[in-house]
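Working notes, beginning with the structure itself.
A single protein chain has been omitted; all remaining protein chains appear in their positions.
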Amino acid sequence: MGIGKKLREECGVFGAFSFSSSVVSYIYYGLQALQHRGQESAGIAVYNGEKVNFIKGLGLVTEVFAKENLKALEGRLGIGHVRYSTAGSKGIVNAQPLVANFRREYMAIAHNGNLVNAEELRISLEEEGRIFQTTSDTEIILHLIAKNFHKGLIQAIKESMREIEGSYSLVIMTDRKLIGVRDFHGIRPLCIGKKEDTYFISSESCAFDVIGAELIRDVEPGEIVVIDENGLTSYKDEVSEKKMPCVFEYIYFARPDSIMEGRNVYFARLEMGKMLARESPLEADLVVPVPDSGVAAARGYSIESGIPIGDGLIKNKYIGRTFIAPDQKEREIGVKIKLNVLKELVKGKRVVLIDDSIVRGTTMKRLVSLLKDGGAKEVHVRISSPPVKYPCYFGIDTPSRKELIGAKMSVEEIRRAIGADSLYFLSIEGLKRSLGFNSICTGCFDGNYPLEKIKEQVYNYEV
Amino acid sequence: MGIGKKLREECGVFGAFSFSSSVVSYIYYGLQALQHRGQESAGIAVYNGEKVNFIKGLGLVTEVFAKENLKALEGRLGIGHVRYSTAGSKGIVNAQPLVANFRREYMAIAHNGNLVNAEELRISLEEEGRIFQTTSDTEIILHLIAKNFHKGLIQAIKESMREIEGSYSLVIMTDRKLIGVRDFHGIRPLCIGKKEDTYFISSESCAFDVIGAELIRDVEPGEIVVIDENGLTSYKDEVSEKKMPCVFEYIYFARPDSIMEGRNVYFARLEMGKMLARESPLEADLVVPVPDSGVAAARGYSIESGIPIGDGLIKNKYIGRTFIAPDQKEREIGVKIKLNVLKELVKGKRVVLIDDSIVRGTTMKRLVSLLKDGGAKEVHVRISSPPVKYPCYFGIDTPSRKELIGAKMSVEEIRRAIGADSLYFLSIEGLKRSLGFNSICTGCFDGNYPLEKIKEQVYNYEV
Amino acid sequence: MGIGKKLREECGVFGAFSFSSSVVSYIYYGLQALQHRGQESAGIAVYNGEKVNFIKGLGLVTEVFAKENLKALEGRLGIGHVRYSTAGSKGIVNAQPLVANFRREYMAIAHNGNLVNAEELRISLEEEGRIFQTTSDTEIILHLIAKNFHKGLIQAIKESMREIEGSYSLVIMTDRKLIGVRDFHGIRPLCIGKKEDTYFISSESCAFDVIGAELIRDVEPGEIVVIDENGLTSYKDEVSEKKMPCVFEYIYFARPDSIMEGRNVYFARLEMGKMLARESPLEADLVVPVPDSGVAAARGYSIESGIPIGDGLIKNKYIGRTFIAPDQKEREIGVKIKLNVLKELVKGKRVVLIDDSIVRGTTMKRLVSLLKDGGAKEVHVRISSPPVKYPCYFGIDTPSRKELIGAKMSVEEIRRAIGADSLYFLSIEGLKRSLGFNSICTGCFDGNYPLEKIKEQVYNYEV
Partner (left out) sequence: MGIGKKLREECGVFGAFSFSSSVVSYIYYGLQALQHRGQESAGIAVYNGEKVNFIKGLGLVTEVFAKENLKALEGRLGIGHVRYSTAGSKGIVNAQPLVANFRREYMAIAHNGNLVNAEELRISLEEEGRIFQTTSDTEIILHLIAKNFHKGLIQAIKESMREIEGSYSLVIMTDRKLIGVRDFHGIRPLCIGKKEDTYFISSESCAFDVIGAELIRDVEPGEIVVIDENGLTSYKDEVSEKKMPCVFEYIYFARPDSIMEGRNVYFARLEMGKMLARESPLEADLVVPVPDSGVAAARGYSIESGIPIGDGLIKNKYIGRTFIAPDQKEREIGVKIKLNVLKELVKGKRVVLIDDSIVRGTTMKRLVSLLKDGGAKEVHVRISSPPVKYPCYFGIDTPSRKELIGAKMSVEEIRRAIGADSLYFLSIEGLKRSLGFNSICTGCFDGNYPLEKIKEQVYNYEV
């Protein structure tokens, strides 16, 4: 994770179905591997053949689960979730998986994404006399499936998918089945893995590596994948929506060792760095990455430009949730608690400072001044993505437009605001070339969202 | 509370509606006064004119609520709950009030009682595509009201009451109203209080004393009491079910300073003690109460018999949740951690030991032997209620019939089992006379339950 | 414990030496029985033949010790301590037993009492280059014994006793011995118990009952009792100081089932009540005890006067550490959270309200008004001890003289302040007669302390 307040992913999901053995430890390790997608709460629900047991709690996976309570979660079918919650909806009530008793059995669901018609759906369900016990979108999906369940499980999911709009990668557990569902544009990632006779569904493939499973393939946009005693079955209607995965997964969210849509994330970032060097060549002495978010792009920049890379900013690895001491001023301490400049390295040098993105600009401003105070002769900032100008409606926690520096200022204004000698953002074109494919959601950069109704909304969006 | 494993009440409920001021501190103090009705979890939900805020947690009221989080619960309308949970359904998931988002507002409910047709109702609601997130009966009631809500609030509650069978004293908060509901037989207590322009609904009247409110009256069996900006309105259908409040509230559960159905609980217990002395006179030197459950009856017994009362058993006030040390045997330590005999007092005396009831008999056996080891010449046990022979279906946590000593043994057998020189249980007749009314549920003593279907069930009930 | 802010005992001590078996569970249960002597911290130190293991923590005995950590404390020799700390010296640092490494072995000490020359001793020890890691008197004793240890253990203790002045009941563990020491006036209690081949030393005999041990005798004033592989040995110099045990142990602190100086505490209290009735006869209808501190005296008063006793004040058993809600006023809620008046009982009656003592008078004032609001026609307050006028220098936490109502007002002024119809305090003479012996410390009532230097100090003591 970066140092300042970055954009934040909201969730990671994981599910497992085994023909022979308990899956809880797979889910436990899988969620640990997905921990970067959410650190606020974690939960695991397992069906043991008789009933569903579940544990949810606030904190990291390693904090929520102890060896002993993992034993209480034995079973061949289970799902898990890690969550970062947006302000206002914090707390254990919204922790997932959401588990319901249903038809003498159960239904459990874990969700990564965000519905854009949640409000309308909720009102209409409440008009029908249904009650909601959380404020999460996920409960809406649960109700819709339950409501349509008499038509059969697959049909119920299909009809629910027709009603909900937005982004959703779901793992569902009901009727003794593990089900993976991805929205029609494939906005949030979801993939299938396998190890011997156990199937997995995960937000990212890095979770498969830790448990020794292999990545089979991504769940397709609009696909329903059902895993049960009959193995894996895929359901997909003849809808031809355009695949538009979130570009920020490649820029920042996903772990570098994950593969999404066939593309390794680390190499994509390396390529973004190279592209940046090509788009904006410089005379400079040292490439300095912002730890840890700028590391891969900085490496690419260095390779392409031939300018040596050096750890000019040193990270304090042990800082947890720190606070500003009563008699100190925020600006005095700033980022220095977390990062220190290596003066001996940067002194007198023309530095290229590389990061993945600029959101509010406050952290970048402090880093530039930290480097200059440390003796850097020039600080040139290079960002491996375009300026963030619009909010995300699909599961990323974007600050209000007033706080988005890219929405308020021109590049030159930003440069002055952060005190850099020069500033360059990677072009959308360059970004797409780095990925190797064009069909991608770049809404936060250019307002070009997968859903028409959102596009319209954005035209009326004032700073 | 008594010393051994007593029968246990499952809940206490409290609600408040004020025309002018915040009610959260009333609810906080009210729940403290009802703490004897449940110590496992506590919760308060308050509607602040915009939305419902709530806090629920495991532990005593004073443990769950801190001064600061009480501030977050300001509002003129709110309900609260304390809970003792039966084995298997422990945990925060089932803590109350149950709060749901509903029709852009909310519905919150707190329940004391037990439904006897919960299973059927649940299945039928699930068949309709509804989901359950807890295992409590209360969620069923919530669903039924929500489902029928389009017919109007009162009608929705009435129809729900027609569907559910069993005992229920409810406080409900919805539609900016505080609602109190009591089942058709008035099995569990519920009463109305008032202080200036604030109305209260409470399980027991002792909660009114602490906040300086006055007891107005009991909620009638089958009555729906609605308090809102128009004041108090009562709804009651022309159903004429027989009032049959739970006799054990008078014997043990309720606080002695509460008034139920016009009868002060302390005086009822005093009278039971007197009646016991009349039914079973004795030559003896000292009346010893089991602290604290036998205190009032012992006082009555002493007054009626003229035998002096003395604190022959001394209680350790600071014992919390203790455990038996690894190298000790349960029988060695027994009740001695909690009670000590005052040898100087009982030595050489013929002791009448008074308690409210015998459930398993293990504690009484130890007390008798404690007194004998302490030098008592004779120990005569007098119990201010009949032998418990049948389970309760209406909200009391009764052990299985195999553990109920009254279901397995004759009085003489029990006497021998506990090692007493004589043993007498108050008659059902005497019990009713002590209360001053006959229409009461004595199902746990004689199988005479308010619901016919339960009576039938009991005939097939094997020990 | 009483309801308001009572005078508070500072500690309880317990030690055990067995020839054959582990003693930790005896200490655990013994400390539970002594819990009334201190609830702030608890600790156990056990010597297992190789080294001393100890656990200390804040909270009740049942909170500090878990089954598992008790297992880590196996050993045939050990001591324990419960503590109530005076303001300013709270916290785990001062928790006892104090354990030191010493001469390749150990020395551990637990102390009940208070030194009056602590300051001088501390300075002189520090002048010698010694350091202190706590602010407790106990560490001074530890240093003195260590300093003199080269003269032999007994001699070291004797010389330490000559240097320290004040009250002390000590259990010490060193040199594979359990040692009990009591100051020259026997101000704080200490007694010896035995069960099979295990010896015990305890603040009170009630701790022996729970573990099935027998009270052998009190430790004598000025006596050193050593228990080791040779059995029990007593050391006592030919000093003839007057025994002057603390009278408040009998009035309030000690558990009613303890025996001190051959006198059962409950009977002493019963007798105080009787004496009170004789000294101050009344026309009245009902004797009401303040729970739980006035219960035994009230019983005595009722027996002697023939006026019936009744539970006019009902206690809420589940109130822990409560707080006054933000929008409530202290005076509105007052003692009502903890006590409720039983109106039906007191209405129209002339009530005799009995308690053991009045310290500040605020609680008593509220109780009188509670009874009057509840309908009592008259409230006559009878106190089973004289007015507290002077501070205690020997281990009781007395408020400053400005807060002691007995130091500031005449009895008539107090009566008016608390709003009673009449008020009477038991005479010192009556108190002594109730105990059956005259040689007792009544310093807090009349300034007649065991140490001359304290008496002098008191003459200069201003209100």
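Each chain gets a letter, A, B and C, in the order it is written, and its residues are counted from 1.
The criterion applied here is as follows: a contact is a pair of C-beta atoms (placed from the backbone, for glycine too) under 8 Å apart; a residue touches a chain by one contact, two chains touch by 3 or more.
What you see is a predicted model; the values in this text were computed from it and never measured.
Student: Give the labels of the shown chains that the missing chain contacts, considering the complete complex.
Tutor: A, C
Student: Touching the absent chain in the whole complex: find that residue among A:48, A:340 or A:448.
Tutor: Candidates A:48, A:340 or A:448; residue touching the omitted chain: A:340.
Student: If the hidden chain were put back, which of A:231, A:281, A:308 or A:436 would touch it?
Tutor: Considering all chains, including the one not shown, the answer is A:308.
Student: Pick from A:140, A:206 or A:418: which residue touches the chain that isn't shown?
Tutor: Result: among the candidates, A:206 touches the missing chain.
Student: Tell me which stretches of chain A touch the chain missing from the display.
Tutor: 1, 21-22, 24-25, 28-29, 32-33, 35-36, 39, 60-63, 66-67, 70-71, 206, 209-212, 255-257, 259, 264, 266-267, 292, 295-296, 299, 303, 308-311, 314, 316-323, 325-328, 332-333, 336-337, 340-342, 344-345
Student: So that we can see where the missing chain sits, which residues of chain C does it touch?
Tutor: Against the left-out chain, chain C lists 92, 98-104, 107, 122-123, 126-127, 129-133, 135, 142-143, 146-150.
Please note the rule applied: only the chains that are shown with their structure count from here on.
Student: Would you identify the shape of the chain contact graph, picking one of line, ring, star, complete or other?
Tutor: If you draw each chain as a dot and join those that touch, you get an open line.
Student: With centres defined as the mean C-alpha position, give me the chain A-chain C separation in Å.
Tutor: Chain centroid spacing, chain A to chain C, equals 61 Å.
Student: Could you list which residues of chain B touch at least two other chains?
Tutor: Not one residue in chain B touches at least two other chains.
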